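The other protein chains are all here in position, but one chain of the complex has been omitted.
By written order: A, B and C. Residues from 1 in each chain.
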């Protein structure tokens, strides 16, 4: 149940009243609302604290549900708005490699029309023997590119202990597919004070994805952007199977922005543009895409990063498809 | 290997020469070419029959490959062209149910901008206890709707024995997902004399889909339209997972037209429009979509068939996305 | 609904009475019962024809359900019994290749303890350019091996038109994974007069597998053996993912014999024996396994066919596991 109250004081009082009955309760301030939350199947009679609204939902992904919050939630990355009705493009290399590489890319993607810069400093790698990212050094380079270009920076956080570091250098924190159900990390991100890009796990259902977002929201952070990036299926022709149905579903059932990553499902730059356009046509509010000055020499994901020319072509086509869909 | 020859006589001669060496060979006339085909890994030296070109491909899906035939192949359904650069919309009910139902639908979809009419008379049903289609009676009703509206008709063939019947009443023959590897049926369709809509099996890889097309082509029928309609994955939120990557891949690797079916992966009419637009944005040459005058009362697939209003909305949006992609 | 009646005459009368009400009904004689079948959700009041029992089941796989027929159904292949409580081993090459190959294999597997001989004459091949089987010639060789060794023969049927041919030469007819939902074929097998080995499709659910069996039973053939052979999943380390859970489920929910094929999921002979033992431990009533005198030179499935020595080892271990499970 969601109980909308007047303010923090009433929230505190209601939370205590409910907990006194042996029922867990949380108080959160989200999207301009003061909310006391209980498990969805709990119905409490005769509460004394007055409430503005008591909302019962059938799902466990209560806070992020569009059933009670019909208006879409905008999320701000470094002051720039990600929201329904327009498209937001995040671009940059898979990994931050060198100062030259990230500066060049940042300048280029800005000029080509990107809204934010991506770049990994902590890399979750399947094998312990492959490049694991530059760590803090990478964050510093990313921050430098941000300063010069003015593009907000997005980067991945793996270890909860690194949260202060990442928060210092980046404008938005990415949760990788492999950490989507790292509940320890999700809970801590509730207190990050920066928006979270929540990638869908390649083995996770849509419901689990929304519930991962619910963890972040319930622990205090409403700045969540859902990122579809492909799932594992029996077909291995492309690297992953992009699930555009998940985008269509998430857009209808949550009020959060939803964007798509065409690079990881493509696995090969030849397929990135059609996948990106499909993401937008399915209703996504933006893209996060890998771009590299010299993709074949990239230290990770060499095959799937776009060249500068391809990225320019992508932005142009993306803007045209957006217009056809009545978006800016 | 593909050997392009001058004409049938040379083809016959080359085929015999190759078979005399104990190697299987086929002669086919396809897309304006006279072709002798051998297995791709067979390399023959010192053939006497002159050839225009000897083409070696690394794949078993040789005939349908874009590597040797760069120009896209148009396919004609009842005189109307399905081809790269425009979009072709096939619409109609899942099953032909009554004269009133099919006539109403045919008139409406024509007026709303459909290019062809679909309607099932032989239905592959998971359970033997559900409606199996009206059979020949359904074909007759479909043909009647075709006559009145002038829309070409598309319908499914299940039993090879019914081929003459289906060919008599329909302008294009659909192979259902469950029959994509029914090789007996595929071989017989090589002699159908009507174009084939080849649905991808929900458990089949992209390569198997192209090889199924190769079966049809090798047995003499070059009028093949590939249809992506969603695959089975671990996520059951929607009915199937639409694989837009398969569309992007098929468009780049074959010269055949590729269309998408948004109805079956959606499984629910609320998701059909975004999936349809994603199909087009991924590069497909058209759509096949279920529409019904009163979907909730449909005898099959009630939940996923579009209402008339929804179909009108879909056509309008589809045309706008097509324009944004530079298509007519 | 299943209505158990006294005999054919009563069955005919009841069927007509039900159809007069506009409800479809089938009459079948199966497993010593005279049965009139209607769709499961149909409840008819006030029928005049007397019945021994009226059985309502929640599933569409009514006839094959263990809810009404608690005792396991034995199936006879060439007079040999496949049934719960013992294990039945079918062995032989993927394809019949030469007289020498099939005779050698037949003699060996008999001596090593096999209960029946397998060998494909009509092969469903993904590519049109690979070996498609010897056809009738293969059936004749198989029949010859059967005659000499006394082992019953099992072979696959693809084209319904070949049914008379296959029935003449073989003791049991295999439906391949790709044809599990070839409903035309399933219906015709209802009148085959020979038992059917129904392989589960690699993209099909357990429910669909049982419903495919229901098709065969409803059309008159109760001699059905279910064969689990692995499904498609995201993991490609082995060829398919053997689903032992499907065996456990099918054993509890149907009265039909269930066997397993370890060769196709293994895809490599190194893994066949552990998979075979897992199949038996999960409760299967037997195995169908590929064996070849010289696997590396086999014309199909070369990597996964067992050598003679491996097959001998498999039989010995299988018998020991069977004993541990209290089976003969």
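Heads up, the rule we're going with is that contacts are C-beta pairs under 8 Å (C-beta built on N, C-alpha and C of every residue); 3 or more make two chains touch, one makes a residue touch a chain.
This structure is a prediction, so every number in the text was calculated from the model and none was measured.
Trainee: Based on the whole complex, identify which of C:143, C:281 or C:302 touches the chain you can't see.
Mentor: Hidden-chain contact among the options goes to C:281.
Trainee: Hey, which of A:16, A:159 or A:296 is the one touching the hidden chain?
Mentor: Only one of A:16, A:159 or A:296 touches the chain omitted from view, namely A:159.
Trainee: Among B:101, B:132 or B:233, which one touches the chain that has been omitted from the display?
Mentor: Only one of B:101, B:132 or B:233 touches the chain omitted from view, namely B:233.
Trainee: Since one chain has been left out of the picture, which residues of chain A touch it in the full complex?
Mentor: 24, 38-40, 60, 124-130, 158-161, 178-179, 181-184, 201-204, 207-208, 211, 214-215, 218-219, 232
Trainee: For chain C, which residues reach the chain that was dropped from this view?
Mentor: 203, 205-207, 231-238, 241-249, 251-252, 265-266, 270-271, 274-275, 277-283, 317, 320-321, 323-325
Trainee: Considering the whole complex, not just the chains shown, which residues of chain B touch the missing one?
Mentor: 203, 232-234, 236
What we mean here is this: only the chains that are shown with their structure count from here on.
Trainee: Taking each chain's centre as the mean of its CA atoms, how far is chain A from chain C in angstrom?
Mentor: A distance of 49 Å separates the two centres.
Trainee: Which whole number of Å gives the spacing of the CA centres of chain A and chain B?
Mentor: 38
Trainee: Provide the C-alpha centroid distance between chain B and chain C, rounded to the nearest whole angstrom.
Mentor: 32
Trainee: Out of chain A, which residues touch more than one other chain, so two or more?
Mentor: In chain A, residues 203, 232-234, 236 touch at least two other chains, as defined above.
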